[in-house]
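The other protein chains are all here in position, but one chain of the complex has been omitted.
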Amino acid sequence: MTVMNFVYGFIILLAAFIFQTTITGFNRKVTARIQKRYGPRWYQQFLDIFKALRKSSITHGWIFDFGVIMALGGIMATVIFIPVAGFEAFPNMDNVYIISYLLAIGMLGMAMSAAGSGNPWASIGVSRALTNMLAYDIPLMIVIFTLIFAFDTASVSEIAAMQQGMGILGWNAIRMPLGGIVAFIALFGMLGKKPFDSFIAPAEIASGPMVEYGGKHLGFMFILHELMTFIEVSLILNLFFGGGSSILVYAIKYAILYTLVNIISQVMPRYKIDQAVKFFYRVPLVFAIIQGLVVIFLGWGVSVWF
Amino acid sequence: MNNPVLLIIIPLLLAFVSVIIKKAGKWILLLGVLINTVLAFFITTGETIIGGFLPPAGINLVVTQFTLVGVILINSLMLLTIIMSIDLVGKYSVILLTALAGINGMLLTGDLFNLFIFMEITVIAAYILSAQAKKYHHTITYLIIGSVGSTFYLLGIILLYHLTGSLNMADVAAKLPLLTTKELLVPILLIFIGIGVEVKLLPVSGWVKGVYAHANRLIAPLFASIIAGTALFVFGKLFVSVLPLSDTLTMLILVMSVMTFVFGEFAAFKQKQVKEILLFSSIGQAGLITALFISGLVYAAVILIISNVVSKLIMFTIAGAFTEKYQTDNYHSLSGVFVHNKITGIAFTIAALSMTGIPLLIGFYAKLNILIGFFHAGNYVLPVIVLLMTIVEGAYIIKLLLALWAPGKEGQVSLESFAVEKKQLLSVKNTAICLIVALVLIVGGTLIDTTSKIVTNGQPLLGDESPYFIISQSKGGE
Amino acid sequence: MTFITVLITLLALSVVTYLVSLINNKLGAYFTIVTSLVTLLLLFLLKNSIGQLASISLFTFKLTTVGWYFSMVMVVVYFTSAFLNPFWMKKMIYPAAYNLFYLVSLIGTIGMFFARDFITLFIFWETVVWTSTFIIQMGKSRKSSYVYYVVSAIGSMVTLFAMMLVYQVSGTLEISVAFNALTGQPVLALIVFFTFLLAGLSKIGIFPFHVWLPMAHGSAPHTFSPVLSGGLVKMGAFIAYISVSAFAAYEAFSSSFTIMGIPAPIYIIMVLGAISIVVGTVMAIRQDDAKKLLAYSSVANGGYILIGILLFDQLAFAGGMLHLVSHAIASATAFITIAIVAHRTGTTKMSKLGGMIHKMPITYTVYLIAIISMAGIPPMGGFVSKWLILQGLADHGLLFIAAAAFFGSIGSFMYVFRPLSAVFLGQLAPKHENVKEASIMMQIPMYLLTIATLLIGVFPKIILKVIAGIQAEAGIQEIVMVGNTIVVANGVLDTFRVFVVFGYGFLIALVIFILRRKSRRVTLMDTYTSAEFVHTPELLHYSSNFYAPFERLTKKPYPVLNLYEKVSIKIKEIGHMAESLFSSPKPAVTIFWIIIVFAIFFLGGVL
Amino acid sequence: MMNSMNNIMKQVDDVLNVLNKEVISNRQFAIDINKGDVHQALTYLKSIGFTQLSIITCVDLIADNKFQLIYILNNWELGLFVIVRTDIDRDNPSYVTVVNIFPGAKYYEREVHEFFGVTFEGNDSSFKPLLLEIWDDIPPLRKDFDPQVYSDRKFEKRDSDKIYRSKIGGVKL
Partner (left out) sequence: MVLENQDNRNLWEKIGDYFSANSIWMKWYCTGCGAIELPPTMTSRFDMERLGMGPMATPRQADVMLITGYLSTKTLRRVIYSYEQMQDPKYIVAFGSCTINGGVYYDSYATINQLDKYIPVDLYIAGCMPRPEAVMNAFADLISMIKKGQANGWRHYQENYEWYKKNQLDSLEEVIIHDEFHE
């Protein structure tokens, strides 16, 4: 651990934020076009975030502030651990469990702060978000478990590296097609995209956990959301879609993956939370288990392509 | 060193004396029991002939290590019972002395017919005692069943006499193996049923509930530990050393004993009255003990008898006190009764825990020996039953204890104010005795080597060679 | 210093405590703290004499690393929970007995962990069972105590069967030697394995035996719940350890059918562990009583520990053993905080609480750290152990068990968050306006345990060194630490670095936060209510039916809960039948039976 | 349908002391009855299937110096409505509650009290405000209430067509 590690970490943070916010802005335009609208400017998301940071804010007690800081801190730490096209701020720290559990500290912080506001909508939103997490995470974790078993490593960058060199056929999503499908569906859940967005339903529970945030807290939440999106998409990208051999390839793949998710989600209705759980336990979970059994007992898709 | 006949003669003599001096009845009784107890400690193993005729023709008393344990145990318990309930003895002193003579006779005699006589003496005394509760209906029941049992026993020995020409136990034991199992079937069966009534084996123990459930703090322990203990010792003596059992018969008796055990424990699990719990538990334990005797595990059986009768003495005394002070022995109406009588409660708890076989109490030692013995005999089914029943037993005992110790509704923290009204259950003297007896259970269970030395005196009981547990075994090869 | 000296000292101290308690029970409660502290120190000193043999009366002991490890965990939990004892003396019906049993059960656990022979093991085991049974009944439920005893008795009696069976076969009671006699007798080994393990399973609350846990933990005196959950449950893990180490289950079943390299009997038990993870998690999510919730979480975490220990390898075993500590500490902390809340407010029902953070910030922080650990989120202790277990499972490819582990781990976010939100966050009810923070005396254990959780999370090396010692003792591959980094075959984990980077991220966020304009403080009631005026805090507090959609999904009751009840009713029915058949007041009935018996016997004898 | 209504009307006519009856549509008819017979009427109507009290309302008949109380009942099985009307004194507007017949009347009576000032004996909650959160004048739906005056008194009017912003504290922005 040298100072340079931290500097690199900061660079990753900054780059991730700018990159993802741009992509989000771009996707707002894509969404608008799908809805036959003109759409906002591509940098609208930046304007929104900075505007939110600029406004005055209220607090409901120290936990309201602390939770937000803890959430952003945890998420930032997670971003620093994400390997991007072979570049890691802290080498050997890209263990998939560390990333997925460190992500949870951000969520916990946010949930804590939201519940600390004393607003029931916030608590309902949190309860839905956690239930949603229980739904999508298990199929996903089973598939990731299969990957770890197959490649005998839990390092995200190593798994990404092992998929490269064979073109598209090397991707885990292709080698383990069912697992790829599960991961792709789980990505919707992770990102809170439709049909799995009932925990922030604006008209029903007044945007759930975000209900009491205004001003800088809301700005923090937006930054957090961008970074979290970066983590989640990167994780799926690295694990299932081959990561990227260079930053450029990585960025392009990333953009395509995220835009794809966004486009699909735009034509989806919304699941109730228990329907979401049922769905995830009916289809992706079964896929994940079949994929796991295939890999563990038959060994298909591990070392060679067929 | 001294003559075991005294154990029978002295109570009888004193019984006559107390008929004459009615006023001093209870002191004479106390004196008699005291003398008997002291004497019991000083008798030695051997054979005593009464009346000059040599056995097999004459009457003799046989003192083996097995008998010795029984005599000491039963006399001591009798003494404790009498001391504890000296205020209740009153007009029963004659009967009690007679019963004591009968009991000692049953334990000591080496003659089958004498056994019948002593048994009758004891049982008739018991009929009278059972009438104390003024529930004559139950006494009649007991009387009828007891008489039928005695008749069966008498028939059995008549047939044996017909077959062997002798009634001396040693003589009979020597001659019986020469006979065929079919010839022996009926006499053994008759004797078994006759003894079975007193031992409380299940289908023939219908009298127990009525008699025990209404007995007071004197009668209840007398029945539950003293007469029951005696009956068990006699059962052991007859069925281990005298009567040879064919395999089928062993099997049948074993099944019956185990059924008694299981049904007894199950029935106890169901009860709500303290005395009924205890009496069904006694039935169950009797079943287990007979099963042990039949399987030849004499040592384990003796330890279990000790554990059981001592525990039951304490528990029945206290249960008797419940009805005496609170007019009920339903444990729901007695909730928190031990809050005010902590020492009594501790004695009761220790006795109860010993009964369920909690480590460091003698009941556990018994259980350990049972398991070791059964496993040694290659029997893997009975240990399972024993352990399962231990769970059932533990369940009802803990339910009882919790109710008696912790008052308050479910969902409330129990407080002293929820308990039943404050009354002193036992006098200081009785409390002290209960506690001391309870301590004996602990000491006996902890100093295992001493216990085993006292019980066996270094020789197998009734020829029981199966292994039993002593401390040095646990230390491996250290 | 010999172990016997320690044991006798402790026994003497507990008797002294009892006598003091008779005079002044509060002083006696302070004695429990002192005694458990003395125990802690003495045990610490005993570390140097590992390998010592000792015996007294019928007990024999051997000081082993694993025993030392287990008893240290236990004593830490006992010591820290003892700080609460003085505050509950008023609420106990038998305060002096409570103090005595508290210490005796501690001694019982220590004796059990160092036992060299079965009898010692069993006697100390039963001592703990009975003392804790009597303690639990001082709480608010007698039934829980009853159920606790019955389930424990099932376990211990079946285990006694196994012990005696082994003794019969081997002729020795010494644990480390006796099991050797089973080699080459697979059927016997199978029976012994399952029966011996049963006590452990019932104690750790594995699936069909978990019913007692929520009842007992939920209604035991608040001061004893931390001990039950953090401490006594772990006795089961010790039995599991014996069954894989001394019993050498892997060798005994080496010829049997294997699943992913795990012999089928062990796999079955592991599946039970997995089921209890799922059941514990689902039930924990559904609870309204905070203590019951934590109790069900103990069921789930017991599953992790069992799976970890049963895998008996370099990775998952270390994980299981570490989880034992981290869960013991986390769950003791959580129970202590809930106990303090209950002490101040008088309830543990989450739907009746709320907003405690504004009154008890320290308690809140402590609880927060405990649940972060319990949910397995870095940088707390629980993460390292879960990481090891998950890596171990991935190493073996145990898919279904891993699926349950994932379910438990994500589900734990749900159930740990619920008390956090419903008890500490949200609206403060007016009736709790005057609630005070925990007193200094109560804060001490919270600080100690929190520091421990953090230490384990950041420097797991401290514990993993000991675990490596245990692994060496058991003859399996030791866990490898390079500096602060845990290095295993399929991954590395540097917890210190995770902690530092988390701190770095937190710092950046903090700087941005401070740079922006200061926020205005508003009251809790000033929240978005769709512009409607609400003046009742209770109405704005979301705490009952917290996970309503999830509860809807899992509404169907599962049958095992009633199993014991059904068995009990059946026993009563049979008992009733026996009573009515054989205990009739009519002598004619008895005579009828005599004839029947005679007939059966006669026929049996003749045939 | 008409038949069943006619039947009911006939039945009602037979049993109750109906002053006047009026068919409003083929599913609805109205009866005027004496002030004292209302409870009997409602009880009877409830017993023959008019189980739902749809509303209680009031008409200010200021010319007659009367309030007309109107009870609309609904028969779900036949799909019929009956309107029970009765007049009460306007100067001392007081009537007896029907809460014991239709518990839901509690809130309707409250509303009538709020808007017309009719008090209902036996319904203590009828004195509490229901819809108007704060009210400080005579009940607003009485004919002698002048909303213009009230509005002028309470709500400031814009006085100029030139001003775009309001004057704040007398300072012109």
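Going in written order, the chains are labelled A, B, C and D, and every chain counts its residues from 1.
FYI, contacts are C-beta pairs under 8 Å (C-beta built on N, C-alpha and C of every residue); 3 or more make two chains touch, one makes a residue touch a chain.
Keep in mind the model is a prediction, meaning the values are calculated, not measured.
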Original post:
Which chains here touch the chain that is missing from view?
Top reply: A, C, D
**OP:** For the chain that's not shown, point to the residue among C:K436, C:H535 or C:K555 touching it.
**Re:** C:H535
Original post:
Looking at C:E437, C:E473 or C:D526, which makes contact with the chain not pictured?
Top reply: C:D526
Subject >> Residue among A:G215, A:G244, A:P284 or A:G301 touching the omitted chain >> reply: A:G215
Original post:
Which chain C residues touch the hidden chain?
Top reply: 526, 528, 531-536
Original post:
In the whole complex, what residues of chain D lie against the chain that is missing from view?
Top reply: 128-129, 132-134, 136-137, 140, 145, 147-148, 150-151, 154-158, 164-166, 168-169, 172-173
**OP:** Against the chain that's been left off, what residues of chain A make contact? List them.
**Re:** 28, 32, 35-41, 44, 47-48, 50-51, 54-58, 202-203, 206-207, 210-215, 218
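Basically, only the chains that are shown with their structure count from here on.
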Original post:
Roughly how far is chain A from chain D, going centre to centre by Cα mean, in whole Å?
Top reply: 59
Original post:
Can you give the whole-Å distance between the Cα centres of chain A and chain B?
Top reply: 75
**OP:** Express in whole angstrom the distance between the two chain centres, defined as the mean CA positions of chain B and chain D.
**Re:** 88
Original post:
On chain B, where are the residues touching two or more other chains?
Top reply: none
Subject >> Residue numbers of chain C (touch at least two other chains) >> reply: none
Subject >> Touch list for chain C against partner chain A, complex >> reply: 260, 355, 357-358, 361, 364, 368, 372, 375-378, 383, 386-387, 390-391, 393-395, 397, 399-400, 402-403, 406-407, 410-411, 413-414, 417, 420-421, 425-427, 485, 489-494, 497-498, 500-510, 512-513, 516-517, 519-530, 537, 540-543, 546-550, 552-553
Original post:
What does chain B use to touch chain C in their complex?
Top reply: 137-138, 140-141, 144-145, 148, 152, 181-182, 185-186, 189, 192-193, 202-210, 246, 248-249, 251-252, 256, 263-271, 280, 339, 353, 358-360, 364, 367-368, 371-372, 375-376, 380, 383-384, 387-388, 390-392, 394-395, 398-399, 402-403, 405-408, 410-416, 446-448, 469, 471, 473-478
**OP:** Would you mind writing out the residues of chain C in touch with chain B in their complex?
**Re:** 53, 55, 57-60, 91, 93-94, 116-120, 122-123, 126-127, 130, 133-134, 137-143, 145-146, 149-150, 153-154, 157-158, 160-161, 164-165, 167-168, 172-174, 177, 219, 221, 568, 571-572, 574-576, 578-579, 581-587, 589-591, 593-594, 596-598, 600-602, 604-607
